[in-house]
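Beneath this line is the structure, given in structure tokens, with notes to follow.
Every protein chain of the complex appears in place save one, which is left out.
So that you can tell them apart, the chains are marked A, B and C in the order they are listed, and the count of residues begins at 1 in each.
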């Protein structure tokens, strides 16, 4: 997600990298100004092609705030994940105290304030984007004083997202995965249903049939008050002849994760390769 | 403006051009699917890098609707220009009857309905964009049924902007510039104030002083009930010694337009070059 | 419009006029606090009914910002009217210099900056409203730190609309109607088409037929290069026998305005009554 966000901002940069100096009030200038020279000296790669457009348009602001909005929404989703995972009920992760607030009354309770702020902050960017687009809507060309309202949305959005990225990147470094909390949730064997279905498909059972078989197994297990690993060979064979001796081998979260073969999936080899790619990219 | 809009949609395309097939429900698949092969066969250039991201994110939709929103706002501004210019009061342009509506009662009155619809339509895209971003905000990762609402915003936006582009591109072909209407407005000699200021600057008068001189001339003319061309040499010299015999030559709209030297301005040579560039680009 | 805006804010006030004091962190308080007493002492008319709601909801903010958004849009439309009417092309009104900006270069040119700012400002309120609603969307009940973002939208919106109302109410007092400019536009006799149609309807001609008759008259006049008043009795009778000696009497803007009979229309008597009602209401 964040890779695409970076690419969007980088694409926006191309379109911002154009000097409007020398467009005059609207029609250009009768003075012999070297627009290319001024542009180069100011650090721009090129000059704008139309003086009316240069004076009137603010789409470069909209594009940047739009990219920031998307980034802000991504960060709100990552924050929501972390908020959920750090609740007592989930107990998957623990977040560094310096990014939480407690109270004198309940020192044991850590509230992931930074994450809730990041979740809420996304609404600010969305509103700024709506404001900017609405500001421009229906405005005739040439300079209108309406445009005086444009800068606040850009400046406040850029400043807010920079702060947010900095704080969240530091917060992430303090996260500790609570293995026991995750393990507790992994005890639910029914999470392995997809693995059983894919096992059956690899044994030649059609997809739809495999699904029905697994569904029947789940209902049977609930009825008998046991998990998949609690069934004996006879019970298993009763659901499908395709179930062989290798069946019990697939019934673990570790195997499930490793057994995913498609790139982008949970296979530790794939994941490891991605981590390496990112470390290189971020020069760590 | 529209060139940047096209570039934005083209940049969005790069990020859409990635197949998510084989990401499974969230974790990838244990079956030996060749994701690269499936992607190529479906016309995608590559595959997505993370199965959770593939299932959860809709930023490609946001990016497209965002680019459409900006394009819609641009079209609303062009429409507003044309609406203004076609009023009886401005009288700059005449729009093909087939894009206007009249009434049995006032057959003489042509209302540029298509343009007003385009001006209003921009609000639809802005709302769709706000909806999409808000839909995603704070959503934990993995598939959520909330996302069922995503498609309508993308599909309706794409369909509406395609219609709008088609109709407006045809409408533009029917526009006739009313030379007499434009000429009538050009009679206001005070429109040439900037030209006089730039004339003085070229004669060596500092910018700020040149502005003050022109301001004084305008006030004098209003007082005497005349235009710049109505002043004799003595009156002119009274404002600045820098005013020479070549002064009267600059006092026409034609000269003003031609005399702009900066690229992007009104100089017919520059404008002609831009028209050629666009004709080539659009293969006309 | 503004009467409804005031009513909306007044309705919102009813729902704000409720004290949440004594709701504790979420569940109420074990201390014997007299919530009714505290509310009265703080100037509230009543107390909130549910402590979770009191801590979690911010709909009173949304309702106020929503009413302000609508008011801001109304002001943007009034501003657009004034901007249009004050262009050289329309020339209907003149706005006090103190609400316009000029330049040293073009002292004759007055730009109605305050109105353009008011037109643009409406976009700020719309964005603030979208932000507030998006902030609350999908938030579980109880206090979340996300809500820290709420106040800025309320405070900035209230402050901005108060400034805007003050400035615009003063600006309106400086507007001078340019009778000659309005009169010039009134010379277009075709503006009286509706009056002729209604004249014919009163003579017993069905509505649809009356429309067709007027349409034919307009086309004939354009063809002959004359207005309605330029036709003689024979020409008029050729369009409809219902046209009598009283016809010429209706062919003036003054008559057109006076002849409207429905309340709410242009009839000076109705308009005068409305002005009186408003003066009383505003205690002027």
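The criterion applied here is as follows: contacts are C-beta pairs under 8 Å (C-beta built on N, C-alpha and C of every residue); 3 or more make two chains touch, one makes a residue touch a chain.
A quick note: this is a predicted structure, and the numbers were derived from the prediction, not measured.
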| item | value |
| --- | --- |
| Among shown chains, those touching the left-out chain | A, B, C |
| Option from C:133, C:161, C:217 or C:243 whose C-beta touches the chain left out | C:133 |
| Omitted-chain contact residue, chosen from A:10, A:101 or A:185 | A:185 |
| Positions on chain A where the hidden chain makes contact | 87-90, 103-109, 130, 133-134, 137-139, 185, 188, 190, 193-194, 197, 208, 211-212, 214-215, 218-219, 222 |
| Absent chain, residues of chain B that touch it | 111, 113, 116-117, 119-124, 126-132, 134-135, 137, 144-149, 153 |
| Residue numbers in chain C that touch the chain omitted from display | 1, 3-5, 7-8, 11, 14-15, 22-25, 27-33, 35, 47-51, 53-54, 56-57, 59, 62-63, 66, 69-70, 73-74, 76-81, 84, 119, 122-123, 126, 129-130, 133-134, 136-141, 194-195, 198-199, 201-202, 256-257, 259-267, 270, 274 |
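Note that in this section only the chains that are shown with their structure count from here on.
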| item | value |
| --- | --- |
| Touch-based graph of the chains, sorted into line, ring, star, complete or other | complete |
| Chain centre separation (chain A, chain B; CA means) in Å | 32 |
| Chain A and chain C: spacing of chain centres that average the CA atoms, whole Å | 43 |
| Residues of chain C touching at least two other chains | 130, 134, 137 |
